[in-house]
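Have a look at the structure below, then the notes.
Every protein chain but one is kept in place in this view of the complex.
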Amino acid sequence: MAKIVASVNCSHVPAIGAAWDLGKTEQPYWQPVFKGFDYSKKWIADLKPDVVILVYNDHASAFSLEVIPTFALGTGAEFKPADEGWGPRPVPTVHGHPKLASHIAQSVILDEFDLTLVNKMDVDHGLTVPLTLMFGQPEAWPCKVIPLAVNVVQYPPPTGNRCYNLGKAIRRAVEAYPEDLRVVIFGTGGMSHQLQGKRAGLINKEWDNNFLDLLTHDPGKAAKIPFIEYVRETGSEGIEMVMWLVSRGALEDKVREKHRYYHVPASNTALGHLILENESFKG
Amino acid sequence: MADKAVVDPFEDIPGTTLFNAERSRVGYHLNMFCMSLMKKANREEFKANEDLYLRKWPMTDEQREAVLKRDWGRMIQLGGNVYFLSKLFSTDGLSFQFVAASMTGMTQEQYAEMMLHGGRKVDGNRSNSEWVK
Partner (left out) sequence: MTEENPFDDIPGTTLFDAHKSREGYHLNMFCMSMGDAASREEFKQDERAYLARYPMTEEQRDCVLRRDALRLIEIGGNIYFLAKLFYVDGRSVRSVCAAMSGMTDKEYEQMMLDGGRSPEGNRSKSEWAQSA
């Protein structure tokens, strides 16, 4: 039986990818960002997941305004790094797991979540930056990756509660998959940031840390946070944090917090990072 | 939630292949080949040398054979979807009715006649057990 054993949450700021690609990780500005992942790299190397389900958002790369899917699951065999205007990031092609992905699609759609299925799309920094943070820069990514792109660009995104429940449906789907696979789910984006208008640069450290507490210990409450609160308290792009609820829903109610990191700034953004393991998981 | 590995009631409907996510995965390259026939230049290229053109798509040998033989029923079983296959039979100048007839082992005339008389009855066609009888 396949099993989701843990979740990884982190921001996916494009400048982090650029800093890595340009060899700036030891510079004083970036050093504290990457330091937060020293533990995580070792943790995931020890855990050796077979598959990562990576919840992220596309930033006008694979999807423009011609098609705006709310939830788009990557069921294809491979996904190439997108050219976001400065050439594709020099990172390996992402290999999917079409069989598990099709199984998840079938299961969660019958569970009343109307996914869009995508066999061909390029993946942008939203997906590749978290992989870099967790795995560094290998020749090939060490596991299969199933992308789940969530619209958070055009308001409204799916509600936090919807995301949380989709996570639960994904958990049920994975657990019904006959092959033995160890799966980790990533929920990325956030934390507080605003990239527009006169409030650009907004950071709410207190709120962000409270969200990390809620996500760990009282996710049902976190799922009820209304959009107006996200936007007012954490900025227009802070709303990306609904994606963290997908990954949280995919875990058991009781979890162990293995690692937490918070740092300001990563460019315009508060960098947040959380690793949770199912309490029942004996790692 | 309903997992086909456990119980799939759809498998009991006779003469019917459900194009689900799993078949979509299996038939991806077959269907994408069909899709390519929406461009005139590709149709010309395909007609000039079918086997060569088909090798551009990493489909299975069995799928390739079924295309070359225009075995529509087999293509459906191997992950083909009829809306995609329609690009292929349109390239051949054939109609949905011709292909539907051929899959049921009827001539187009017989099939058309059946349709004029109200279509195939659902009675006796609901379950595999009825076909066995």
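Going by the order they are written in, the chains are A and B; count residues from 1 in each one.
Keep in mind that, in the parts below, a contact is a pair of C-beta atoms (placed from the backbone, for glycine too) under 8 Å apart; a residue touches a chain by one contact, two chains touch by 3 or more.
Just so it is clear, the structure is predicted and the values come from calculations on it, not from any experiment.
Student: Under the definition given at the start, what are the shown partners of the omitted chain?
Tutor: For the complete complex, the undisplayed chain touches A.
Student: Taking the full complex into account, find the residue in A:75, A:132 or A:192 that is in contact with the omitted chain.
Tutor: A:192
Student: Touching residues of chain A against the unshown chain: what are they?
Tutor: 14-15, 59-61, 64-66, 68, 83-86, 153-156, 192, 194-205, 207, 228, 231-233, 235-237, 264-265, 267-268, 270
One rule holds in what follows: only the chains that are shown with their structure count from here on.
Student: Which integer distance in Å separates the CA centroid of chain A from that of chain B?
Tutor: 38
Student: Going by the contact rule set out above, which residues of chain A touch chain B in the complex?
Tutor: Contacts found on chain A: 75, 98-99, 102-103, 105-107, 109-111, 117, 119, 169, 172-173, 176, 178.
Student: Please output the residues of chain B touching chain A within their complex, sorted ascending.
Tutor: By the definition above, chain B touches chain A via 1-6, 20-22, 24-25, 28.
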